[in-house]
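The complex appears here minus one protein chain, its other protein chains still in place.
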Amino acid sequence: MDTLRNNALWRAMFLFVALLLRVSIARGQAANTCLDCHGALDPPLQVTEQQFANDIHSQKGLTCASCHGGDPTRADMDAMSKTAGFRGKISRKDIPGLCGGCHSDGAFMRKYNPSLRTDQLSQYKTSVHGTLFAKGDTKVAVCVDCHGVHDLRPARDTQSKVNPLNVAQTCSRCHSNAEYMRTYGIPTDQFAKYGTSVHHEAMTARGDLSAPTCTTCHGNHGAAPPGVGTVQNVCSTCHVFQAEMYEKSSHKDAFKAAGLPGCVVCHSNHGVTQPTDAKLGTGPEGVCMQCHSPGDVCDQARAKMLVELSQLDQAIKNANQVLAVAESSGMEVSEARLGQDQARDSLVKARVTIHSFETKLVEQDIQAGLATVAKNLQAGKDALRERNYRRIGLGVAVLAILIVLLGLHLYIRQIEANAK
Amino acid sequence: MTFLSRARLWFDERFDWAGLVGPLKKKAVPVHKLSYWYFLGGITLFLFMIQVFTGILLLLYYRPGANEAFESVQYIMTRVQFGWLIRSIHSWAANLMILTAFLHMFSVVFLRAYRKPRELTWLSGMLLLFLAMGFGFSGYLLPWNTLAFFATKVGTEITGQVPVIGHSLMVFLRGGEDVTGATLTRFFGFHVAVLPGLTILMVLVHLALVQYFGMSVPPGVEARWKAARGEVREMKFFPNFFLRELMAWYIALGVLGALAAILPWELGTKADPFAPAPAGIRPEWYFMFMFQTLKEIPAKVWRLDGEVIGILLFGVAGLLWTLLPFFDQVGQGRGRRFIMGVAIFAVSYMFAMTIYGYVAK
Partner (left out) sequence: MEKVAVSEGTTPRRRVVEFLLGGGVLASIVSFVYPVLRYLIPPRVADLGGDEVVASKVGDLKPNGSKIFRFGNRPALLLMTAAGEYRALSAVCTHLSCTVQYRKDLEHIWCACHNGHYDLNGRNISGPPPRPLEQFQVHVRGDEIVVARKREV
């Protein structure tokens, strides 16, 4: 009996310790009683442990109290003690200041991540969001709108709202909401237009994280549209050659004088679709004739450039066809195929040279391309000639074989006739 | 005396020329409606000799090794004079040889040439057929292109499914767990050394047996001749049958040349072990009926793995087929009829499954 009671006591102690351990392990790194209740509440008060476990601040050892104040070690409502500094829900007008309190403090941030920038708040103050915010507008974006709040992930996390793959989606939450944006007088079709662009396609279809998204051209914390006169500086970060040529061209000063936004005039800003040669044409996609008059010097230059581009394009296609025929009849033309790649490079270069708006320069690139194509076409024709030569050789051999067969046949008949 | 007769005398003083040549002079081939089938064995032999010859020529330029194999074949196809001809003939003759080998085997079955006393001839012939298919499988990998790489991968994977010894067999074939450059080296060794050695041995055995027993006459024809008493029609091997065989060989040469010039064998793209398998990986046509059968068997048959069952089925079928002559005398005529039935079924099945394999998505 005594031993039994002892066993029961040991079991009870064991259970109690286990419960204690379990509860404190479930707590995470730091004691955080807030989640005990708030994990079970409904939104908007709901913050689950799982959610908070994904938060970068939580992973670095911060608790609810770090922003909201209060005492996370006390149970129940005692945690939300005003004497312990509990602030309740942070109002929107206080958010930038609250976040900036740590994130602008270089010495403080160095303890956690020395390579993180600490100018976000000062940048924000220069942005359209920040300047409107300073005037008292709380509808504009503040830190938590883009970064999230209780499951805030770093930008390199693919599920983060500010990961390059997700940035456009995050911006569009406000900027595509016509009702929300009504008072600001700016369009709300940017996200839709961006969805049609070649930049969006590079990001989503090809997974190219270097492709531009909203923040690439507008900035992130200091978000503002690039100025009309300086748009091409933004585009030129990647499209160097085109920008260089444009700078030296007649269009630069003309557009500047007319207050037109450079690259955007022909390529648009958000819906930057894959340009085709039709842009040089006179159809609905043609951009030149929006300003120029038919028959004037510029129209003639445009027409000439278009003709030359089509010429090279057609020559490349033609040579490819010949090479394809040679290949399908078993000839080996891989060297000429590589040469075709070079010809295509010339065509791409010529299309870039359009931005100089000088037909002479475009012509140079076209001629170089045509020379390469001519070589490859010749290689294709040589391959076809070799193929025909083989077939003639085959014909000769087959003829010889047929003669032998005939001869054998007659010889057999002969000796068997004699034998009878 | 002419030079030839002087040479003949020189030989006669040392060797029994008449004794050596005599039997050959007397060798005769039966003549009946089905005599044309006798050509198939000779054509298979001729194609094998073509393979040895073109194979040796290819050896002068081919480099085994994952880094160089593809490029060396490309070099042969583009830079070496008539390299395209030699390589295409080698690839086409390989397929034609396996085709004629199968036709030869089936003609032997349907004409019942395997019956007593020619059981060992049949056995050696079946071994030769397996060796030929081994040649095909090992040679196919040597250009190291994408299709060959993945076909080898799938083929050796299936071998690995054999119960008990499968895995060891697969590792032995692959030279490792995966298909790599080591597999290429190994297959090259099989293809140019091991298999040729074994095949030439077997060919000599097969030919010796054929020479010893003479040409088999189909049972129906034999019966008719017996009834007609002494009306045995035959022609001398030298020169009559040999000249006809020569015609057949010349035709084969013409066909090969035409195929090489008009339908050259493609080079493909260099194998990349890290790229995903392209859609529609298929083995060569002579493995297709087995491959397609394995695909058709459901994954699980009464708790047993479907693929393993398929492999075992083919293994048992192959074994029984090899032992065909020994079933011939079973049950006085019933065995024979059964064999005929199985043979008809086998040909139809292989034919249908091969076509199905190409037509099915």
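Here the chain labels run A and B in written order, and each chain numbers its own residues starting at 1.
Simple rule for what comes next: a contact is a pair of C-beta atoms (placed from the backbone, for glycine too) under 8 Å apart; a residue touches a chain by one contact, two chains touch by 3 or more.
Everything numeric here is computed off the predicted structure, so don't read it as measured data.
Between the chain not shown and the residues B:W37, B:Y75 or B:W285, the one that touches is B:Y75. Across B:Y250, B:F327 or B:Y356, the residue that sits in touch with the chain not pictured is B:Y250. Of the options B:H32, B:H167 or B:K236, the residue whose C-beta touches the omitted chain is B:K236.
One chain of the complex is left out; on chain B, the residues touching it are 57, 60-61, 63, 67-68, 70-72, 75, 79-83, 85-86, 236, 239, 250, 253, 270. Within the complete assembly, residues 208-211, 237-241, 334-335, 337-338, 341-342, 345, 348-349, 352, 393, 396-397, 399-408, 410-411, 414-415, 418-419 of chain A touch the chain that is not shown.
Definition applied: only the chains that are shown with their structure count from here on.
Distance from the chain A centre to the chain B centre is 56 Å, each centre being the mean of its Cα atoms. Within the complex, the chain B residues that touch chain A are 74, 77-78, 84-85, 88, 239-240, 243-244, 246-247, 250-251, 253-254, 257-258, 260-267. By the touch criterion given at the top, residues 329-332, 334, 390-391, 393-394, 397-398, 401-402, 404-405, 408-409, 411-412, 415-416 of chain A touch chain B in their complex.
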